[in-house]
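Here you go, one structure.
Note that one protein chain of the assembly has been removed; the remaining protein chains are unaltered in position.
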Amino acid sequence: MAKRRITAMILCGLMVFSLAACKNGKEDTSPASPTSNSAPVTLTFWHAMGGVNGKELQKLVDQFNAGVGKKENITVKTVYQGSYADLMPKFKAAEQANNTKILPDLVTIPSDSTGYIKDIKQTVWAKDLFEKDKNLNQKDFLANSITQFSFKDQAVGIPFACSTLLMYYNKTAFKEVGLDPNQPPKTIAELGEDAAKLYKTNGSKVVRYGFELEPGWYQLTSWIGMQSSNGNSYSFIGDNRSGRAGTMTKAVFDKDGTMKKFLEAYVPAMQKSKSKYTGNSDQSDFIAGTNAIYISSSAAINGIATGVGKKFEWGTAFVPKVNADDKGGAAPGGAALYVMNRGNDSAVNASCKFIEYLTDPEVQVDWCKNTGYFPVNNKTYDLADFKQYLSTNPYFGVAVNQIKSSNLDVQEAICGCSSAINTIIDNNIASAIAGKIDIDTAVKNMATDTNKALDDYNRANS
Amino acid sequence: MKKHNGTMEKKGKSYYITGIITIILAIIILLPIIYCFFVSFMAESEINSYPPKFIPKSLYFGNYIQVLCGTLLGRFSINSIILALFATVARIVIACTSAFAFSFLDFPLKKFFFFLILASMVIPGDALIVTNYLTVTSFNLMDTYLGVMIVYFSDAMYMFMLRQYMKSIPPDFRDASVMDGCGNFRFFTSIIMPICKPITISVFISSFVGLWNAYVWPLLITNTPEMRTIQVGITMLSTDENTAFGATMAGAIIVLIPTIVIFVLFKEKIISGVTAGSIKG
Partner (left out) sequence: MQQMSAVSHTPVNKKRQQVFQRIEPFLYLIPCLFFVALFVYYPFIKTIINSFFFINKEGIAHRFAGFTNYIQLFQDKTFYVAVKNSLLYTLMVVPSSLLLSLILALIANKKSMLNKVSTVAFLIPMAVSVSVAAMIFNLLLNPTIGLFDYVANISIPWFTDSHYALGGLAIFNIWLSIGFNFLFFTAAIRNVPKDVIESADIAGANWIQKTIHIVIPLISPTLFFLFCMAIIGGLMMVSPVLVLTKGGPDLSTTTLVYLMYTQAYQNGNYGYSFALSVVIFVIVGTLLALSFKFENKGVYYG
């Protein structure tokens, strides 16, 4: 009896160790050194596209592998690494291991990590790719997105999954309370008034909120960015052009007065309309009809359309302005594609070919239709196919119009501690709305804490 | 089990009352799971609606189709089983041997080593993950079964549990076996291990389920879909932009099934306690 147990355990132990050799059976992408084009190259592509977007990406990759890839002997292997919150730690760990075998050839990195990826030694900057490959031209790419992923006016990443901040509103609910469904609010003040009318209760239970949002770094990028200051029709969150002309060392939204103007519009609007200012159920509440106005990325359009179905009519609109005369527009958001040099030049060349394919105007039409991201290639917007898609898809058309009319300098800041700053902004806005602190105190706190976060970060990284 | 006192009627009433209380409690506790089951048959638009629904209007199989066809569920399950099974066996071997040493053997610095191992439970795991990743990749164990399993081999918690259990075994056993001329190893395998069967089974179940649900480390150490575990696969159904409630619930139900099967299979072992035979003079 005991012998059998021991034998079983020993056998198990042996099996465990024999499985150590058991890999997945696929090719290891070690950087080989052939330089001729006919030698096969396998590219590992790490991304964070799941669900429908992931399927679309896989479809495009398969098409590439079967077409151009077959001709040039290039195979692209995608690896879905989860959401960006999972991909980034994984990439950072692989980078720390200092082992090029683990690193991918291509990787998508979200815009808030541009500051990180630009300093990684294996990153091949987009500007170098443009010089290397004459089929890739910077001017073909959407200007807002190229600027988004540039540092000191040099392109670092290739725009890949681009979106903008957008306002979604429930037209049926608007009609119900006597608001014109074709006149969504244009300023934050108007948003407050409309939301106050849309707020509905049943006894003591709230049946519908006019508006729900817990704003932070992402939304403030647009709401600060769109305002005018220092003689420009755009503004920055921090110095050195929000970190694009050099390292960001302190906040400027206090001395520029932009944060104060934002809070003076936003806080009363939220208080008067009794809107919900914490929580992240704003999307599912909008879909359920218990939240009439919702502000988020334009990439959510398809998800909302599926969720809402035929329950009610809805529309999209430009993000409401802080002041009626703001000209900045909204900031682009999303992720870029980066090429990693793992010591194999033919892999870098192969990556360029893959990027050529992905950013081809016609491929971009398909990409846009199925994912809701903007086409990154300017030529796409001239294609008849795409124009027709826009005309039958008004929700998306609004997003395109907004980004095209936005100032190139309204951009997300490049900063390594954006998360910390997000928490600071988030908490202070919530406290101001709750009436715990007044607006001037909120601005002062935000500036002080932001500067401290930046100091700590820069000191640790100097 | 015969009870030989004369209160048969009283037993009868409490028998049924306990039964009813059990049913009520079971329903309350299982409510979230029952809800999950119903939601898995709802389409997205129905889930996000007000007033909230408990039972779906009609059976929507799209979620299950998405999970079964959209993911490598079969391969994920096999990977999860391999991880959970082998790592659990390794853990039991390691936990039993060290618990035995702490309960029955004497050696210098015994208390120190005990607390050393125990203290490992108190070190926040997230601080260790990256270093472990570097260690495992330096052995070139990326994307391998051993690489996924190796960090789970020693779990101080199970060693602690077994030590508690072994310490409550009367020392007479040890004395009797010494008189029989039994060495430590034989004592361990022939006497202690059989006595510990109930607790070993509990440890097995707990460890298996825990590893079945493991997420962070398998995510980090695997690079290809073929090596992923089932939890990682199911969680990837949601994206940053859109939480796929229905599909994730369907995935959760699918993932739940093997675990429930194991519970049902092992409930006999959990219910039966120490057999009378092992308590001997």
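Points to keep in mind about this one:
Labels A and B are assigned to the chains in the order they are written; within every chain, residues are numbered from 1.
Keep this in mind: a contact is a pair of C-beta atoms (placed from the backbone, for glycine too) under 8 Å apart; a residue touches a chain by one contact, two chains touch by 3 or more.
Note that the structure is a prediction, hence the values are computed from the model and not measured.
When the whole complex is considered, the residue among A:G67, A:G246, A:G279 or A:P394 that touches the unshown chain is A:G279. Residues 1, 3, 5, 11, 14-16, 18-19, 21-23, 25-26, 29-30, 32-33, 35-36, 39, 47-52, 54, 93-95, 97-98, 100-101, 105-107, 113, 115-124, 126-128, 130-132, 135, 150-151, 153-154, 156-157, 159-161, 164-165, 167-170, 181-186, 188, 198-199, 201-202, 205-206, 209, 212-213, 215, 231, 234-235, 243, 245, 248-249, 251-252, 255-256, 259-260, 263-264, 267, 270-274, 276, 279 of chain B touch the missing chain (whole complex, contact as defined above).
Within chain A, the residues in touch with the undisplayed chain are 85, 88-89, 92, 95-96, 115-116, 119-120, 204-207, 209, 214, 276, 278-281, 284-285, 288, 290-291, 416-417, 419-420, 423, 426-427, 430-431, 453, 456-457, 459-461.
Keep this in mind: only the chains that are shown with their structure count from here on.
Inter-chain centre distance (chain A to chain B, centres taken as mean C-alpha positions): 38 Å.
Here chain B touches chain A in the complex through residues 44-45, 48-50, 70, 82, 86, 89-90, 93, 129-130, 133-134, 137-138, 141-146, 149, 189-190, 193-194, 219-220, 223-227, 232, 235-244, going by the rule given at the top.
Within the complex, the chain A residues that touch chain B are 1-2, 5-6, 9, 12-13, 15-17, 19-26, 44, 48-55, 79-84, 86, 89-90, 93-94, 96-97, 99, 102, 207, 284-285, 287-290, 297, 299-300, 302-303, 306-309, 311.
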